[in-house]
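Only a single protein chain was left out; the remaining protein chains are all shown in position.
For chain A:
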Amino acid sequence: MRKYLLKRVFYMILTLFLVATITFFLMKLMPGTPYSNQEKMTPHQIQIMNEQYGLNKPIWMQYLLYLLGMLHGDLGTSFQFSNQPVSYLISSRIGASAQLGIQAMIFGIFFGVIVGSIAAINRNTWIDTTSTVLSIIGKSVPNFVLAVLLQYYIALKLGWFPIADWGGFSYTILPTIALGVGPLAETARFIRTGMVDVLNSDYIELAKSKGLSRFGIVYHHALRNSLIPLVTLIGPYTVALMTGSMVIENIFSIPGIGEQFVKSILTNDYPTIMGVTMLFSAGLVAVILLTDIIYGIIDPRIRLSGNED
């Protein structure tokens, strides 16, 4: 177990190192300088700026400094957003994104499990068909389309929730739904398939013949066993939520990482792009490692060993 963990952590660091290296050199390849959008700077001023930001040093030196800085949590200075350090830009915005992401994950999994279980219990009835159709639609409708529709019809027309911006809990509801419907649909399909399997197994027959209540059977026996594989979906969901946050935060004007990322891409703010890239990669790598460990703990049948893929 310990050997396995060490190995995994090593690969994790290797991955992040490669990402950092590739992003750094890609960004260095890019045309343009940080000053290209500010007119009228004398060569002397540019030279002073270059010295201040270490841009006059050879590239390998800049690269080493960048890696060293990263170890201290220093991701450089933003070109575009009033010279703020990237780490500050990120840390001041991560709260909103994290809250939204976690809420969406909980919303998606919770309701997905409910919908999926109900469909499995009522297999091959109209309830099952309806939930299958709904989950296909939920999976297919892009979240940004859903977000615009929710914003217009629920927030503007009905006035139930704020249209945009970031304030209290009520501001988070629509973005959470827009982000969470994809995971909800996926979870529902997943749980339904797993539960139908479990419901056909012998121990469910036994529980039935013992005279346990329907709810008791579903809750104690069927649900718990179908929940375990769900852990493997948390990684892909994290990716989906990171991706989704870019567009959902934009639509609802939420001051989060995703919105910042889009802004920095559109304005060629390389240090911020690199910073957020590192953050997203580190987040995903950490989530994948965590879910693998959790999976091994809650389901001892899964062997955690380095040899198996």
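Note that contacts are C-beta pairs under 8 Å (C-beta built on N, C-alpha and C of every residue); 3 or more make two chains touch, one makes a residue touch a chain; residues count from 1.
The rule is simple: contacts and distances are computed from a predicted model.
*Asks:* Can you match the unshown chain of the complex to its UniProt protein name from these: "Biopolymer transporter ExbD", "Stage V sporulation protein R", "histidine kinase" or "Peptide nickel transport system permease protein"?
*Replies:* From the listed options "Biopolymer transporter ExbD", "Stage V sporulation protein R", "histidine kinase" or "Peptide nickel transport system permease protein", the omitted chain resolves to "Peptide nickel transport system permease protein".
*Asks:* From the list A:Tyr63, A:Phe144 or A:Tyr295, pick the residue that touches the absent chain.
*Replies:* In the complete complex, the chain left out is touched by residue A:Phe144.
*Asks:* Out of A:Leu29, A:Leu71 or A:Leu158, which is the one that touches the chain we can't see?
*Replies:* Checking the options A:Leu29, A:Leu71 or A:Leu158, the one contacting the hidden chain is A:Leu29.
*Asks:* Return the single residue from A:Leu14, A:Ile48 or A:Leu67 that touches the missing chain.
*Replies:* Only one of A:Leu14, A:Ile48 or A:Leu67 touches the chain omitted from view, namely A:Leu14.
*Asks:* With respect to the chain omitted from the figure, which of A:Leu75, A:Val218 or A:Ile273 is a touching residue?
*Replies:* A:Ile273
*Asks:* Touching the missing chain, which residues of chain A?
*Replies:* Residues 11-12, 14-15, 18-19, 22-23, 26-27, 29-30, 136-137, 139-142, 144-145, 148-149, 152, 156, 193, 196-197, 239, 242-243, 246-247, 250-251, 261-262, 265-266, 268, 270, 273, 277, 280-281, 284-285, 288, 309 of chain A touch the chain absent from view.
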